Structure formats: structure tokens, C-alpha cells
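Left out: one protein chain. Kept in place: all the others.
Letters A, B and C mark the chains as written, and numbering starts fresh at 1 in each.
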Amino acid sequence: MPEHSPTAAHRKLRYAMVGGGRDAFIGGVHRKAAALDGQIELVAGALSSTPDKARASGRDLFLSDARNHGSWQELLADELKRPPEERIDFVSIVTPNHLHFPVAKAFVDAGFHVVCDKPLVHTSAQAQELVAAVHQQGTVFGVTYNYTGYPMVRQMREMVRSGVLGVVRKVVVEYHQGWLATHLEASGNKQAQWRMDPAQSGMAGAMGDIGSHAENLLTSVTGLEVEAICADLSAMGAGRTLDDDCNVLLRLRGGAKGVLMASQICIGCENGLRLRVFGTEGSLDWQQENPNQLLHAPLGVLPRILTRGTPGLSPAAQQATRLPSGHPEGFIEAFANVYLGVASDIRARLEGRQATPLQADYPRVEDGARGVRMIEKVVESAHASHKWTPL
Amino acid sequence: MPEHSPTAAHRKLRYAMVGGGRDAFIGGVHRKAAALDGQIELVAGALSSTPDKARASGRDLFLSDARNHGSWQELLADELKRPPEERIDFVSIVTPNHLHFPVAKAFVDAGFHVVCDKPLVHTSAQAQELVAAVHQQGTVFGVTYNYTGYPMVRQMREMVRSGVLGVVRKVVVEYHQGWLATHLEASGNKQAQWRMDPAQSGMAGAMGDIGSHAENLLTSVTGLEVEAICADLSAMGAGRTLDDDCNVLLRLRGGAKGVLMASQICIGCENGLRLRVFGTEGSLDWQQENPNQLLHAPLGVLPRILTRGTPGLSPAAQQATRLPSGHPEGFIEAFANVYLGVASDIRARLEGRQATPLQADYPRVEDGARGVRMIEKVVESAHASHKWTPL
Amino acid sequence: MPEHSPTAAHRKLRYAMVGGGRDAFIGGVHRKAAALDGQIELVAGALSSTPDKARASGRDLFLSDARNHGSWQELLADELKRPPEERIDFVSIVTPNHLHFPVAKAFVDAGFHVVCDKPLVHTSAQAQELVAAVHQQGTVFGVTYNYTGYPMVRQMREMVRSGVLGVVRKVVVEYHQGWLATHLEASGNKQAQWRMDPAQSGMAGAMGDIGSHAENLLTSVTGLEVEAICADLSAMGAGRTLDDDCNVLLRLRGGAKGVLMASQICIGCENGLRLRVFGTEGSLDWQQENPNQLLHAPLGVLPRILTRGTPGLSPAAQQATRLPSGHPEGFIEAFANVYLGVASDIRARLEGRQATPLQADYPRVEDGARGVRMIEKVVESAHASHKWTPL
Partner (left out) sequence: MPEHSPTAAHRKLRYAMVGGGRDAFIGGVHRKAAALDGQIELVAGALSSTPDKARASGRDLFLSDARNHGSWQELLADELKRPPEERIDFVSIVTPNHLHFPVAKAFVDAGFHVVCDKPLVHTSAQAQELVAAVHQQGTVFGVTYNYTGYPMVRQMREMVRSGVLGVVRKVVVEYHQGWLATHLEASGNKQAQWRMDPAQSGMAGAMGDIGSHAENLLTSVTGLEVEAICADLSAMGAGRTLDDDCNVLLRLRGGAKGVLMASQICIGCENGLRLRVFGTEGSLDWQQENPNQLLHAPLGVLPRILTRGTPGLSPAAQQATRLPSGHPEGFIEAFANVYLGVASDIRARLEGRQATPLQADYPRVEDGARGVRMIEKVVESAHASHKWTPL
């Protein structure tokens, strides 16, 4: 992946971050991902909903006082006052889920490009409102379904969509974690607290937090619409109102069947996201904890091991690759590929070009909206006594 | 595992085989399993439903002409005429599924001990009739759910049942094969033909053939009754009336949830049986293609790798082990453990003892009956529009 | 692998065992291996050098009193008195190493076929004497280098020898165990005691016990003669006079370089035998603890996974295979393949035929002699101050 040589807008892109202050987890990942390739710089922020904490967090990151704000509203107002040559190119929203909607809506309405964490918002109504706003503004809106940023996931997507597997017959996507096996939210763990609080997390627990990644991975790779689901949600942990274990039967357009499992009570599982796709001509198997490999079993011949960085991979995989094979790339690099896609799209606009699909390879606001709908329908199905709930 | 030193009946046990002639697959596995430990010898047979083929097959195996029969009825009649010191100790039934019932019933009714392949019979009515007959005769009846013969499956069972995992919360059992991904039954493959023929195979395809192994593995290991299921069965292969792909949501007694998957259209999967059990205190993960290992992740400490043959394993695992760790044991050895359990039980009776549970560690006719009921209920659930079908 | 249908000598082959009584390890493995395929039966024995123990051990195995002997000399004398239709077809020698030579020599001189454990004998002088005796008698003599009985080792051999890898450039063979990391021989462990006693074990410890397996694996697979070695032997365990750790640089005919490592003090290693062969056109990698797989990396294309039992493997691998892929075969099955090769050769002679090389696929007395020479030269090199010791 060559470092870029843009002919116009010959500068790093500038961004602000909302959320991600001290004690947060995912904000720091976004910052590392954005910084990795030397294309993007952090220039402003409103890093916490607590003003003092926000400003202390911004100082940690060497933000200038003038652009280190106590609230996202101040940040937005300040940016709107600045001349274009200073203004941020986009904002990155990494707050708990319940703030995604108001912050994203305000920045989109003000004409800013946005990167937003997942799940996008709490309800399909919000999601549709946001999709409409983005369409109206014509702005860039990326959702950090980061797992689809892995080169071998993109390779898998290109192979499935180009028919290497023939007709897809079965998909199994599982996302097993164990960190909520105990009552962690009672012991002061901030990450556990907001995830198990419906007010902050939304109508679903594990399904929203990681099941939505599983849905996005499945849908992105196969390109197949989920037509109907049959879900069983459980709250295994004492006192929980949100699910920590989800098992879902799937029916996909075109006749494929499938299973989606997402759980956070599976002791021994760290971040066990795996996708298997079986077609009439072969299968593919990818596991997030070993992300540089993809196992391809074609019908009737020996299974082969594809590794990131080897010749012959698709342009989409090659573009997402920084190192030769055998030199492991990981989670941050995949995350950075989402930022690179967004940056390519924004930079093209700055240069008056339209980015190619290969360049602008990142999950959109519509992907986020589809994910919200999936969460809603899984919850609906879990309460239904009939077997199949259509999407 | 020491070679036995019985004090009475100091001889090898004698058995006859029904089915398993030339072109058959599983019969030869039974014979190797029975022969492995030097405890059991094959002395008679009716190895095919075609008399000429039966006798030719028996000659291949060095059977004497006098005990090499053209039909199982002749075999049974001949055995009944022989004096006890010559007579077989048990019969092993390895025919296609539809013959299990009549053959097994006849031998049980005649007072013989029986080993029978799975699935036991076609219907729960037959299964109950057979269970009643066995109870009435008080004979030994083993069902070759061979996967529970693996030492590390027995280790898993002992650990789960003794509470090492705490309360079981989730189980995932999958059994993925790929050999029926193409229309193999149309190309003269005998194994495929009878499995996809309802008259020989029964009401289910993949669910009967391998899903029943998955059910047995799950139930044997956890000891938890399946209370309700929600199944989706598919016949992906053109022209098939029986399922080749099954996905089932499970609810177990005590509140655990689960998923059972069984499929024979998963290209790239050879014999991919895997069981994961997650409890409040840890998890266990076992895979049939790497059967000498068991991964144990206790809550809060490092995951550890248990290997067959290492000190500290349960007596049930140690008894089923022949070699030190690092010296792989496989499918036949596991199969042989079922035969050893049956042989121990028969030998104890010959010696007027009662075998201990540790010695008589093999699946019983009741396990076979439960498997048949599971198949029936999965098929019923697959046709239902309501979500949960109680068992 | 079809069960045989011999047209003459239509019976099981008969064998006697010397050594392998109660408390022994490898004798029981030989018996299971010989029994597995229903081709060979144990009819006589002298199972220990202690007469009472010998006879008690024979009773455990259901030997008749008449053929259950207190010494190998009695066994030999008794066999020579029996008529041919009762007499054993071969003897299997599974004693500690120091008895291999006298027992083997006596049975060969008496015209019996022999299976003998490895290392063959203590010195090259003995080895040459034995080779000469076998040549003079024209008898079958198999050495149980059992690891070359694995189907995927045979596959590897066929691929290397047929040039699939081009010219071999580098070989790495390692055999790491950990069971002698502590001073086990001081705690009464019989297996450890004789192995660390030069009188019983010979001039080498780990090199003789497992290094000789590594040498045989390397030489069998590549067909390349070792031209020179540079060895470093260590006795890490307190009070040991024999090596428990060996590291050897290798130069092979044709220019390939290599490394042989054998150690019994590597805690955490169970039976870690691995062979990697690198050529100008690709590489192969096989590991004994995962014996059903072979990894093949051809130059310039994706690496592929060969599994035992899949179509397209060499006849030598297919012949050594009992089960479909995904149904693990292990150590005993590989061991049994050595016995099957010997049995095929003996049976052919009984029928007046010459066995084909494919049928008579087993390690010979010459392989055993080469192994003894390798051990001697490694010990010589370890004491030399010059770098290279020619073989």
C-alpha cells in the first residue's frame, strides 16, 4: 500500500473527536488508526461529556487550548466560526451509543463529514432520519464496522461476490466473548456498565455490541440480504435486563441458511469472531484472532491457505495491506483501513474528483441503519412465539 | 490401560457380525475396533443381505464355512443350536438403518447381547419396543455412538458433571461434513445412496446420520436434558427429500441455551464434530479432528491444554487410554472403547459379577431411543410455524 | 485399504512375541498393531526374561500353556519341534535393546522371519553380522521404525522422491520430548531406567532412543544419504552418562544441509517429532502429533493442506489408510502398517509370489544397520574437536 501522493489538497486531513477521553477505550483506538498512515491529524476535540475531563483529556493529546472544548456543542460552534483553511475535514464520534444520534445529526446538518462508531443509533427511526440528512447534505459518513477493514475479510468479500464459491448455501457467523461472564458491571467497570444499561446501550446488549459486527461482517462479505430470522436472546448474568447471549437462525435471499451467535458470557473466548461461508463450489473460513489467514476449500481440490500480503490477492485486499506476508497486521491496521477509505473519499472531494469504489471502501450510514434494523428485529423475534420474523 | 487379567471366563469373547460385507464402510471399523485389544474374536457372520456376497465377505475374514451365513435369520438359528461353550457372546449389527430394528429385536428376544450402530431404529415406537425387550431380557445392549468413546470426551463429561464448569449456560455442538455437497447419490456411491433414501435411512438425512451423534455427544457430556428445540432443516442438494443441512436452537433443563448444527454440504469440512460447553466457572472445547486435546478455560486464570495420557485425568479418561500423551490415538481407538465397555459388562456377567459404572462405560439402548426421539422432534419442529417444540 | 482376500495360505499369520510382558510398554503396542487388521494372531510367547513373569504375562494374553514359555530359548526350541502347519510365521522382538541381537540372530539363523524393535542392535559389528545372516537365510526382517508407517509420511516420501520439491536444499528434523527432564530413573520408572543404563540401552541415550527415529524418518523420506555430521551431545540430567539432548548439523549427498535435534529434557514436549524438507520447487512439513495432515508449499502458489484419506494421494499413502479423511488415525495404525508390510511379504512367500515394493513397504534390517551406524558416528563426532565427521 503506497503512501499517497495527492496532487491537490497537499496536506494531512484535519479531524476533531467527540468522546474518547480518559478512561474510554475505543477513542484511543480511533486515534491510533487515524494516525497510523500519516494522512490525518487530530486538531480539535470535545473528549468527554464532563467539561473538565474533556479538557484534561485534550491536553493529554497535545490539543491547543483554543480547540480543546468542554462539549460537542462548543466544538461545533467553534468550527463553524473558523475559516475553511483551518476547519476540520471531519468529526469522529466515539461516545457511548446514546449520544451517536444527536452528535452525528448536528454535524451532518452543519455540513461536516462524519465517522461514527457502531451501533449507529438506538432506533430505526433515528437511523432513517440520519440517512436522510446525509443524503440531503451529500456528505461522507463512515461507520466503524472495523472488522470489515481486515484485508482478508475484503479478500473474502471479493471472492464470494465474484462467485468463487458458486451459490452460497450456508453461513455461520459467531462472535463469542467471555468478559461479561461475571457481574462486571457491579464492580465499577465502566465499559460493562454502559453496555448493560439500556439507557446508554439501547434495546440490546451483546446483540447490539457485537452481534451488530457479526451482522455487518456477514452481510458485507456475502452481499446477501437477511430475509427472516428466528432469535433466542438470554440474559444469563444475574440482574441483567439486556441480553448477554444470542442465537439466531437466518434465512438469506437466494435460499441460503445460516446461524448467527453472539455472546459475552463465553469464558475462554476473547474476541472470537469467525465467519464461515459455504457455497456450491467451495467454502471460506476466516477468524478474527488469526486475521492474516483465510482458508479456502474449493470443491474437489486441496484446501489452500491464503495469507495477507501474498501475490494474487484482490486489489481490495492489496490496497488494505501495509506489510509483506508473515509480518502480522492486526486490529488497529484494520481499523485504519476504514479511516483510509473515508479519507480517500474526502480527499477526492477536496480535489474535485469522485473516489472510485476501491478507494472509498468503507461502511456507510446505510450499513449502520441496516445494523440497527437487524438489532430491532432480533429483539422482536426473541419475544415472538412464531418461528420466523421477516426483516 | 492394562490388558485384562480376568479370573473366570478366561478366553476371548466371541461375536458374530450382521452386515458389514464387501463395499460396506462401518463394518470394517467395528471389526478393527473389536480386534484391537485382543479381548474379542469374530467367529460367525451374516455379512450381507445378498447371500453370495455375505459368504464371500465371510471368507475374506477367515470365518469357517459352518458359521458363515447367507442371512441373519440363518445365523440366529445356527447359534441357537450350538452349545454354550461355542455360542457367540454377542452380535454386532452394522446394517443400513432400516434393518437395525428387526435384527436387534430378534437377537434380543433370543437372549443375546447386542451391539448396534446408530441411529438405533426409525421410530420412537420401535425404539420403545426395543427398550422394553432389552429390559425384559436383562441383556447388554450397546449403541455405537463412538465419539463418546474418545478419552477426552469422557474427561469432558467427568469435568462437566462434577461441576468444574459451574452451572452450564451455553452449549454449541456442530457437526459439519462436506461429502454430500454434490449429488453423490446419483453417481453410484453406495454410502450416499442409502443415506439419502428415506426407506433405508429413515425420516432424516444429515440429522439422522450425524446430527444424532451431535445430540448424543451433547447429552452424554452435559447430562442435561433437551427441553425444547427450534429447528430449520434444508435439502440443499437437487432432488433430495431428506435434509442435508440442519440448524437447531436448543433449550436445556436448568436454563442453558444452545445451538446444534449438522450439515453434509459444507465443502472443506471433513468430519468436523466439535462441542463447546460454557458454564459459570469455565468452558471446555473439544474437536474430533484433534481428539487428543481438550481446552479448558477456567474463570479468571489462564486457559490450559489437557492432553490424553497425561497424569491427573479422570479414571474414565485413563481407562480409555492406551498410549502416553503425544502418541496420537484416533477414531478406531475411540470406537474400540465402546466395545471394551460392552465386553467388560458381558465378561462381568459371565463371571457372576456386576460391572462397575466405570467398567461398563458405553451408550445404552436408552441413549439410542433418546436419539431417535430427538430426530423425530427435529423433523416435527422443522415443519412447525411456532418457535419451540418441546421434547 | 481393503481387507485382503488371499487365494492361498487362507488363514491368519501366526506369530510369537519375545519381551513385552507385564510392565512393558511397547510390547502391547506391537500386539494391538498386529491384531488391528485381523490378519495376524499371537500364538506363542516368551514375554519376559523372568520366567514366572513371562508365563503370567502370556496367560493375560490367552496364550495356551503349551506355547507360553519362560525364556526365548525355550520358545525357539519348541517352535522348531512343531510341524509347519502349527509353527509361527514370524517372531516379534520387543525386549530392551541389549537383547535384540542375540534373540534376532538366533531366530534368523533358525530360518524364522523377524520383526524387531529399534535401535536394531548396539554396534555396527553386530548389525553387519545380522544383515549377513538375514541375507544368507533370505528371510523377512522388519524393523519397527513405526513413524514411517504413517500414511502422510509415505505420501511425503513419494512426493520428495518423485521430485515434487525439486532438488532438496535443507532438512530440519526434530524430536523433542520432555519426560526425562527430571531424574526419573532414580524414582523407579522402568522405562527411564533401562534407557539411561548403557548396558541395556547402548552407547547413546536420546540419540539411540529417538534420534534414531529422526534419522530413519529423514533418510526414508528424502532417500538422501547423510555424508557428514557435526554433533553436540549433552547429559543435562544429574548423574547421567548417556545423552539426553542432541543437536547435529548435517550434510547430505547432493548438497543439502540440515539439522537433527533430539532431546528428552524439553518440558512441554510430548512426542514432538517433526520433519521439514525444503527443495528448489517447494517444501513439505509433517508433525507426528498431527499426523493426518501434511502441509505442502509449492513455489509460487498457495500452500495447500493434504489430509490422509483424500483422493489423489499416492498409492503408498492410500494403501496405508483405513478411514476417510477427518476420521483420525494415529500411532497404532501407523505401527500396524509396518506389520501389514511384513505380513504381505511373508504371505507372498507362502503363496510362492514375490511381493511388490508397494506391498512390502516396511523398514528392513539394512535400515536398522544404517541407524546403528548413525548413532555410533554421532557419538564419535560429539567427542571430536574437528567439525565434520564423515559417515
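Worth a mention:
As a working rule, a contact is a pair of C-beta atoms (placed from the backbone, for glycine too) under 8 Å apart; a residue touches a chain by one contact, two chains touch by 3 or more.
Small disclaimer: the values here were computed from a predicted structure and weren't measured.
Shown as candidates are C:V18, C:V226 or C:C266; the residue that touches the absent chain is C:C266. Against the chain not shown here, chain A presents residues 3-5, 10-12, 25, 28-29, 31-32, 35-38, 42, 59-62, 177, 179, 269-272, 288-292, 307, 309, 322-333. Touching the omitted chain from chain C are residues 169-170, 172, 174, 178, 181-182, 230, 232, 234, 236, 245, 247, 249, 251, 257-259, 261, 263, 265-269, 276, 278-283, 285, 295-299, 303, 384-388. Contact residues of chain B toward the unshown chain are 296, 302-306, 310, 312.
By our rule, only the chains that are shown with their structure count from here on.
Comparing the centres of all chains, each the average of its CA atoms, the largest separation from chain B belongs to A. Taking each chain's centre as the mean of its C-alpha atoms, chain B lies 34 Å from chain C. Rounded to whole angstrom units, the spacing between the C-alpha centres of chain A and chain B is 44. In chain C, no position touches at least two other chains.
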